[in-house]
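Structure first, commentary second.
A protein chain is absent from this complex, but the other protein chains hold their places.
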Amino acid sequence: MRRMDRWRTIDIVIAAIIAVTFGVIFWAWNILWGATGGAFAFFPPAQTLLYGVWLIPAVLGGLIIRKPGAALFTEAVAATISALLGAQWGAVVIPQGLVQGLGAELAFAILLYRSWRLPAALLAGLLTGLSAAVFDFFAWNAAYDLWDYRVPYALLTMVSSTIVAGAGSWLLVRALAPTGVLDRFGAGRERELV
Amino acid sequence: MSEVVLRGFGWRHAGRRAWAVREVDLRIAHGERVLLLGPSGAGKSTLLAALAGLLPDDSGESAGGAEIDGLEPRKAREHVGLLFQDPQTQLVMARSGDDVAFGPENRGVPGKDIWARVSDALDRVGFPYPITRPTSALSGGEAQRLALAGVLALRPGLLLLDEPTANLDPDGAALIRRALTQAVDRDTTMILVEHRVAEALPLVDRVIVLEPGGGVRADGPPAAIFAELGDQLAAEGVWVPGRPLPQHKAVLPPGASLVRAEHATFQHRLRPVSLEAHEASILAVTGPNGAGKSTLALLLGGLLRPTSGTIWAAPGGEPWTWRARDLASRIGSVFQDPEHQFITSRVRDELAGSRVDELLSRLRLSHLADANPYTLSGGEARRLSVATALARAPRLLILDEPTFGQDRRTWIELAALFASLRDEGHGIVAVTHDADFVSSLSDRTFVLSRGRA
Partner (left out) sequence: MITPLASDARATAPLARRNPVAKLAAALIFALPLVSTLDPLTPALGLAIELALLPLFGVRYGELARRAWPLLLAAGGILVTMVLFAADRTGTVLVDAGPIEITTGVLLGALGLVLRVFAVALPGIIVFATTDPTDLADALVQNAKAPPRFAIGALAAFRLLPLLGLQWQALTLARRARGLDAGRNPVAKLRLFASTAFALLVGALRRGGRLATAMDARGFDAGTPRTYARRQIFRPADWTLVAGAALLSAAALAASVVTGMFRPVIG
């Protein structure tokens, strides 16, 4: 095993903190948009637009930690936390989170954990969206019409995930690096000496 | 049982041009208690982290050598304990006893022996609650006492303390000093970093002063060090005892009323309060923890709606009903944590739309105009947060613990700034624990007492 593959404590804690922080952000989102959230729930296709936001932890965790398993671990913790906080979906969010995290993990693995640039982020967003879409395609959407609903839903999920989770996470890392909080990570070291 | 030897020791963090510590030669004998001093940026915290074996190779570059009991620090970690500033980021577990057990678990202490160690460590720091007490229910001082117990449970021969009271109010700080006096025996070597010297002196028998550029400036018994270097250290920001602070009382009588609270309460956090603040005057609000000082600041700042009673503010109206834009041009609020107020990625952009350059130079931030606000030091971040509150030229400023945790030099600068704002006619309300702020600056003091609405 390459030495860089060993997880430092800060890798573990930061991955988990990303998950916890997004737990708080989703909580705040529900308070702010409670009413519209209801409307989204009543028309599930619209939810796909927001789907990408739920998938940010997987891609962001991978881009910051840069270690095998980071995307998977971050999304798994995020899912467990939403279950611990009493998310109404119960324990099923845990396998669902694992499936979603696997998508992003696969993208970074295809690139041999060597590329962390925009294309890698977009691929991770796309694949985590794909895995989320496949899970929903069978688990939740099986009773709906294939071409009018299931296929468009899956495609919209992937588009949203590529843009929001993929490009969005990449932009987040770019914005976080100058604040100094990523100094102990490769993602933060690419700025100039100060 | 620990002895520390440094030979030409230095460390440079990855991504930095300058060395954090450099050319340090020291020998600290078993059982000594050392106060480590130096201006901000002299590398005191880096030195402690190095001794605790917390600077991995991939995080920077080292020079010279460091030894604890003849071992390099990373191999001597079982002998060393380190207590940090902020209790909130040191506690790991949800229950107090579990948190103290965390260290012994990591070190592989057999499960059956751990609880005896836990209760021993909790006794040594005088922890008053049962081990099931949730860590989230502890006050700052109590939480820091628990963190100290967590360090002592590892039975370190070398105890390192990195500004252990800097995040605590005076009561909490006193609690920690008492716990340290009680808990540190003659078999423990101790190195304390602390810029409030008067409070540290009873705990130490030797003072070492680091030179910012590298090396050791002075080393010896406290009385000799402060007789020789006291004035210089004070000028560099160390709180050396017996050095008076400048007095800034108002020379003009107070002007028109700017804000008035009448029997204002907020939920159960604040009992009914009536007070008034005026132009050209500084009002200090003091009181114990839990009296609702920060809540009162938010009410006066128009950020919360009172549960009962009223808040009136100039030019007329209830400030919580105002649009944010109007509010910011009438009342400026400065939060305890400066970072809460940053909304851009450049210091200059934080002040956009106002007299940027004038404000930057007045607050000595001009050289940082293009820096990211999150990279500023504590004192710089505080000055920027005051600048953001002044950006829309409000008449009234509400400050929450404006001088908290600052070194002496920054403190003096901030005091001069607040005094000059007051003398230009601004009204200032400051919620504070800081007795020096009250005696140097405030024109009136309002004491908030604890109690429920």
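Per-chain numbering from 1; labels A and B assigned in written order.
Convention: contacts are C-beta pairs under 8 Å (C-beta built on N, C-alpha and C of every residue); 3 or more make two chains touch, one makes a residue touch a chain.
Just so it is clear, the model here is predicted, and its values are computed rather than measured.
Only one residue in the set B:L6, B:A42, B:L122 or B:V151 touches the chain that does not appear here, and it is B:V151. Here the missing chain is touched by one residue of B:I68, B:L327 or B:V347, and it is B:L327. Only one of B:V5, B:L71, B:V92 or B:A369 touches the absent chain when the whole complex is considered: B:V92. The chain omitted from view is touched by exactly one of B:V5, B:L54 or B:V216, namely B:L54. Hidden from this view is one chain, which touches chain B at 49, 52, 54, 77-78, 81-82, 84, 86, 88-95, 98, 101-111, 114-115, 118, 135-136, 147, 150-151, 154, 298, 301, 303-304, 323-325, 327-329, 332-333, 335, 337, 339-343, 374, 388-389, 392. Contact between chain A and the absent chain runs through residues 7-10, 12-21, 23-25, 27-29, 32, 38, 41-45, 73, 77, 80-81, 83-86, 88-95, 138-139, 142-146, 148-149, 172, 175-176, 179, 181-182, 184.
In this section, only the chains that are shown with their structure count from here on.
Measuring from the averaged C-alpha position of chain A to that of chain B gives a distance of 36 Å. Put simply, chain B touches chain A in their complex at residues 13-17, 56, 59, 345, 372, 374-375.
By the touch criterion given at the top, residues 8, 175, 178-181, 183-184, 188-189, 191, 193-194 of chain A touch chain B in their complex.
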